[in-house]
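Note that one protein chain is taken out, while the other chains of the complex remain in position.
And now, chain A:
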Amino acid sequence: MSHAHEHVSNTSRIWKVFILLSIVTIIEVALGIVRPEFLFMNNFLSMNLLNWVFIILTLYKAYYIVWAFMHMEGEKSSLRWAVVATVIFLVLYLVFILLVEADYVYEVFKNSTIKWNF
């Protein structure tokens, strides 16, 4: 092989990441079934805390899938930035515009004289 570094087996790390992802998924499902009152009924930025917990745990899982399974941790930083920064920037932009706009449309519906629930 012409690779500069010798490939060592990563098996133990792979299993560790699998266990980690499984635990996070179990926590998510448990929270989804129990729906703890103090998380579900309190809001932050017009979304309840439970949903924030779900989203943060999801991003945590996504990080491990990309870094460990897709082996992003072994790539050059130029490749890392080219892929990750592009996606993060565009997604944040898109989500911000669409959700703010959707909330505006919701307010319009709510405060208008149109009756829909009949």
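To be clear about the criterion, contacts are C-beta pairs under 8 Å (C-beta built on N, C-alpha and C of every residue); 3 or more make two chains touch, one makes a residue touch a chain; residues count from 1.
Convention: contacts and distances are computed from a predicted model.
Undergrad: Given the options "RsbT co-antagonist protein RsbR", "histidine kinase", "Chitin-binding type-3 domain-containing protein" or "Cytochrome c oxidase subunit 3", which would UniProt use as the protein name of the unshown chain?
TA: "Cytochrome c oxidase subunit 3"
Undergrad: Can you list, in ascending order, the chain A residues touching the missing chain?
TA: The missing chain touches chain A at positions 1-2, 7, 9-11, 14-15, 18, 21-22, 25-26, 28-29, 31-33, 40-41, 51, 54-55, 58, 61-62, 65-66, 68-71, 75-76, 78-79, 82-83, 86-87, 90-91, 94-95, 98-99, 101-103, 105-106, 109-110, 115-118.
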